[in-house]
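With one protein chain withheld, the remaining protein chains of the complex are depicted in position.
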Amino acid sequence: MTEKLISHTNLDRLLARLGERGRVYAPARDEAGEVALGEWPQNEPLTLEYGNFRQSPKAFFLPQNQTLLYLQEGQWQEPGLPVRETFLFGVRPCDARALLLVDKVFLDGDPNDPYYTRLREKTTVIGLACAQTMPSCFCTSVGGGPGDAAGVDVLAVALETGLLLRAGNAKGEDLLSSVAGLLAEATPAVLQAAEERIRDAEDQLAPVLTADSVRRLREAYDSPLWETAGQKCLGCGTCSFLCPTCYCFDITDEIRGSVGRRVRTWDCCAYAPFTLHGSGHNPRPTPKERWRQRVMHKFRYAVESFAVSFCVGCGRCIRNCPISMDLRTALKELGA
Amino acid sequence: MQSEARPEKGWEPRILAFLCNWCSYAGADLAGVSRIQYPPNLRIIRVPCSGRINPFFLLRGLQNGADGVLVSGCHPGDCHYISGNLAARRKFALVQELLKYAGIEPERVQFTWVSASEGGRFAAIVEKVVEQIQKLGPNKKLVKSYER
Amino acid sequence: MTRNPYLPYPARIQEAIVENESRDIKTYRLAFEDSASAAEFRHLPGQFAELSLPGVGEAPFGIASAPTEADFLLFSVKRVGLFTAELHSLEPGAPIGVRGPLGKPFPWDRMAGRNLVIIGGGFAFTTLRALIKQILHPEHRAHFGSLLVVYGARTPGELMYRNELAEWRKRDDLDLHLTVDKADAGWNQHVGVVPAVLEELKPSPDNTLAIICGPPIMLRFTLIRLAALGFPDDDIILSLEMRMKCGIGKCGRCNIGGKYVCKDGPVFTRQELASLPAEY
Partner (left out) sequence: MSASHQIEARLRETVEKLLREKKVSLFLGFEKASLPFRTTPLFLTKTQEVERLAWNPFCTANLSVYLPRLFQAPADARAAKAAPPPPTVGVALKGCDARSVVALLQERQLPRENLVLLGIACPGMVDRRKAEKALGEHEALGAGEDGRGNIRVVVDDGTEITLRREDVVADACLECRSPAPAIHDILLGTPVEGKKTETARLRTAEFESRPLEARWAGFQEVVARCIRCNACRQACPMCYCKTCIFDQTRPRWIGAGTNISDVAIYHLVRAFHLAGRCTECGACERACPMGIDVRLLGRKLSAEVEDLYGYRPGEAIEATPVLSSFAMDDPQDFVTEP
């Protein structure tokens, strides 16, 4: 595992070098004043000071509109467009970990999803460890951490002297060796400072009850608490559209004359039409069942299928719920 | 400004027209039967009443490539269903304002009244609408692209 | 390079047969446009496919033909929604896409050497037809014990595959029982719901598998009846209906518990279903 130091001045050079190989996205303030991943270089300066992005980077891998097939003169054609090499700098460890989870469905599933696979292969993720957490964060309760390198190709830890870059896998090793000229040795002092940074952030996080969630949720299937929460849930898609691991989608055809396309768009289990049969029967007819599905899918069904919960503790659903429902409270009340 | 841009070469506006069955469609028919010349840019959809028109239809028309939409019903007071056109009038008044406010040329959607006996008026209105939309150029703002 | 799982095989409608008196169920015979597609598409009874109409979309349907039936596929489609209405409007010769085969088939290997009780209700009989055809194939029939088929519909006019039912009735290696909720003048078979017929027939659970497809209400009472007859949960096999989109375990629509009906089903044993929430 290669560990190197890059000076703050050399960081721009690193991004420029990557820019020669493909598109680079890095954090800067967007037009709404929020820090977001934007195509680099941009007018706004690069920033390393942010909690997390409003949206998770999942759209880079599962675009909100993905053309699966084109229709021309009655024939379906694969898009077959070449995908450009893409580098994402500044992805938080929770969001990177989410990629590993979505991989289980789209990359490792049989069959794998060719669209996701292509984007995933062509994208390099450079994570940035968290120095400061938000009150909605709970990554350490779901197997991650502010310095977790599980889903990144390279993990960066911002320090006073520069950034510690740590290769997370072979792709990361290659990347670091390709820009070796910009890097310096990581001294023991640097490594120690990075450890302290991460430990500081870890210490800020309050634990959330998730242990043994499968058994507890199985027992809680008929709990009246679903009804209580379902009464409040507006059935909007905010939580799942912003969730880095929510991957459900719809497929629709769009056509005018003989030209058209088959498009995949994000969908959400909180919507009533999601499971509505053609016959009018709906297996999850009210917000109660739909909210239960969301929680169960993350903390029970995913564990049953993949031995890991599909929540990375990023807290977006908590921060953005229009009526301030808190997943953590729900888990606690349900005894999960 | 786009609205003042010169129309593209060889381009002819396509205008979608919703005409009520009882007055305006008959008026258009009369214009035809009377051999009154008017521009051939219209694609006519006959509807029972101008009150049937949901503003969504107009937007869908623009989305699907119409450069303009014309809605025509019976004159106020003459509606076959007594007041369908009056209810429609309130909606239509808002549609133009809404489009204008959102930065879409309000002339792209037009409303008028034509009776069954007004073949000449129908032709004159079509002429005016086509001329206005010709000046605006192709609708590029709301049209949805299906091309690769 | 493996085939893009979202890309349908091009096919064409050869024939459309009206199946019932209400004329809202039609069986479509589809033929692939090219022999390569036909060679690649290898299914087993119980599997389904996504039919694909440009501009309309896709919808999943059980494959009603047996693999032994040669180079065509049968799909029986009831007109209920957007896609099926569009399909019903098509004439022979119309192009259509077929994506599949998808899902798990009936457990062919487990069925060998066993007696079989096949129970179908209404329009869900489609994949059971495929199964029965496959079993009755001269090369296969000897591998199975007795074969009891119970098939119910609202009225005699709503029973599908009537020519085949008539043929099957003549056979002595298949015990066919038809039942209707409401008889008409010419009806000389059972009247009443499927569970009541089972009650009457009392099939033995010994060395027997029960295979059921039908509407939820029929399933519910049939399962109660089978349990009373002593069928263990693991010997009851069901095929589920669920809203689906991708058919390959990605889109999440048909997710029930840890399972995807499209990928892990649609065929399940009752025992497998017992561990899932009843959200179907």
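Residue numbering begins at 1 within each chain, and the chains themselves are lettered A, B and C in the order written.
The working rule: a contact is a pair of C-beta atoms (placed from the backbone, for glycine too) under 8 Å apart; a residue touches a chain by one contact, two chains touch by 3 or more.
The structure displayed is predicted, hence computed values, not measured ones.
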item: Displayed chains contacted by the hidden chain, counting the whole assembly; value: A, B, C
item: Option touching the unshown chain, where A:Val263, A:Val295, A:Cys314 or A:Leu334 are the choices; value: A:Val263
item: Omitted-chain contact residue, chosen from A:Ala32, A:Ala180 or A:Ala307; value: A:Ala32
item: Selected from A:Asp148, A:Asp250 or A:Glu289 as touching the chain missing from the view; value: A:Asp250
item: Where the unshown chain meets chain B, residue by residue; value: 1-3, 55-56, 59-60, 63, 70, 76-77, 83, 86-87, 89-105, 110-113, 121, 124-125, 127-129, 141-145
item: Where the missing chain touches chain A, by residue; value: 31-34, 54-55, 64-65, 134-136, 228, 231-232, 234-238, 241-242, 250, 252, 254, 263, 265-268, 271-273, 318-320, 322-326, 328-329
item: Chain C, residues in touch with the chain not shown (by the definition above); value: 81-82, 85
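In this text, only the chains that are shown with their structure count from here on.
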item: Graph class of chain-chain contacts, one of line, ring, star, complete, other; value: line
item: Central chain (distance from its CA mean to the mean of all protein CA atoms); value: A
item: Where chain A and chain B are represented by their mean Cα positions, the distance between them in whole Å; value: 47
item: Interchain centroid distance [CA atoms averaged], chain A/chain C, Å; value: 40
item: Rounded Å distance between chain B and chain C, as computed from the means of their C-alpha atoms; value: 51
item: Residue numbers of chain B (touch at least two other chains); value: none
item: Contacts with two or more other chains, residues of chain C listed in rising order; value: none
item: Complex interface listing, chain C residues touching chain A; value: 2, 4-8, 10, 52, 54-59, 80-84, 95, 97, 216, 241-243, 245-246, 248-253, 255-258, 277, 279-280
item: Residue ranges of chain A in contact with chain B within the complex; value: 70, 72, 254-257, 259-261
item: Complex contacts: residues of chain A adjacent to chain C; value: 68-69, 71, 74-76, 78, 105-106, 109, 111, 113-114, 221, 247-255, 260, 262, 267, 269, 274-279, 281, 283-284, 289, 293, 296-297, 300-302, 304-305
